[in-house]
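Our next item is chain A:
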Amino acid sequence: MEQIPLEHILILSAVLFSLGILAVITKRHAVVVLMGIELIFNAANLNLVAFSRHDSSLLQGQLFSLFVIIVVAAEAAVALAIVLRVYQHFKTAYLNQIVGDEHKS
Partner candidate 1 sequence: MLFYIFALLAILSAAYLVLTRNLLYAGFSLLVTLLSVAGIYVLLFADFVAVVQLMVYVGGVLVLILFGIMLSSRVHDKSVLSESVNKGWGISIALLLLVGLVYSIGQTSFNTLPWLQGNADDVLGLQKSTVQSIGIKLMTDFVLPFEVASLLLLIALMGAAYIATDKPKV
Partner candidate 2 sequence: MEVVKYKHGFWDVVKSLVSGARLTWQHLLSAKNRRRPSHVAAEDYFKQPDGMATLKYPYEAIPVPDNGRYRLHNEIEDCIVCDLCAKICPVNCITIESVKATEDIGVTSDGTKKRLYAPVFDIDMAKCCYCGLCTTVCPTDCLTMTPVYDFSEVNIKNMIYHFSDLSPEQAQEKQLLFEKQQEEMAAAKAAALAARKKA
Partner candidate 3 sequence: MALLAFVLTLMLMLLLVIVVVYAERKVAAFMQDRLGPTEAGPEGTLQPMLDVLKLLQKEDIIPTAADKKLFAIAPILIFAAVFAGFAVVPLSPTLVPAGIGIGVFYLLAIISLDVIGLLMAGWGSNNKYAMLGAMRSVAQIVSYEIPAGLAILAVVMVCQSLDFQEISYQQGVLMNQFLGLERESNWLFGIEALGINTTYIGGVTTWNIFRVPIMFVAFIIYFIASLAECNRAPFDIPEAESELVAGFHVEYSGFRFAVFFLAEYAMMVLVCLVAVILFLGSWNTALPNLGPLRLADWTTGTIGSWTAILWGGFWLISKTLVLLFVQLWARWTYPRLRVDQLMYLCWKVLTPIALGVVLLAGIWRLLM
């Protein structure tokens, strides 16, 4: 198996990262924003694993990406619980439609 050039992996992760940013900025549904964040996490993980290949004795990159995945799991659980709560309260999951009671006309 030929070696994958490091630059290509980094470019891939840069593309994923900017797509994630794009999703976070342009989308208005809370869950889609969450998906954008997942994309960003994945881009970061990809970098970590790619560099970890050059660190065979320590595997620090892989270990770090494992911790990232753990944090993502925790984050997703809490975030979705919040989204459901918000939906129950405001009857919408669109971030721009969430208005506090005092602002309602």
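Behind the choice of candidates: all candidates are chains of the complex that A comes from, given by their letters.
Just so we're on the same page, a residue touches a chain if its C-beta (ideal position, glycine included) is under 8 Å from a C-beta of that chain, and two chains touch if they have at least 3 such contacts; residues count from 1.
Being a predicted model, the structure only gives us computed values, none of them experimental.
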Going by the C-beta definition already given, which one of 1, 2 or 3 is in contact with chain A within this complex? 1
For a test of understanding, state which residues of chain A touch candidate 1 in their complex under the given definition. 1-4, 6-12, 14-23, 25-29, 31-32, 34-36, 38-39, 42, 45-46, 49-59, 62-63, 65-67, 69-78, 80-85, 87, 92-94, 96
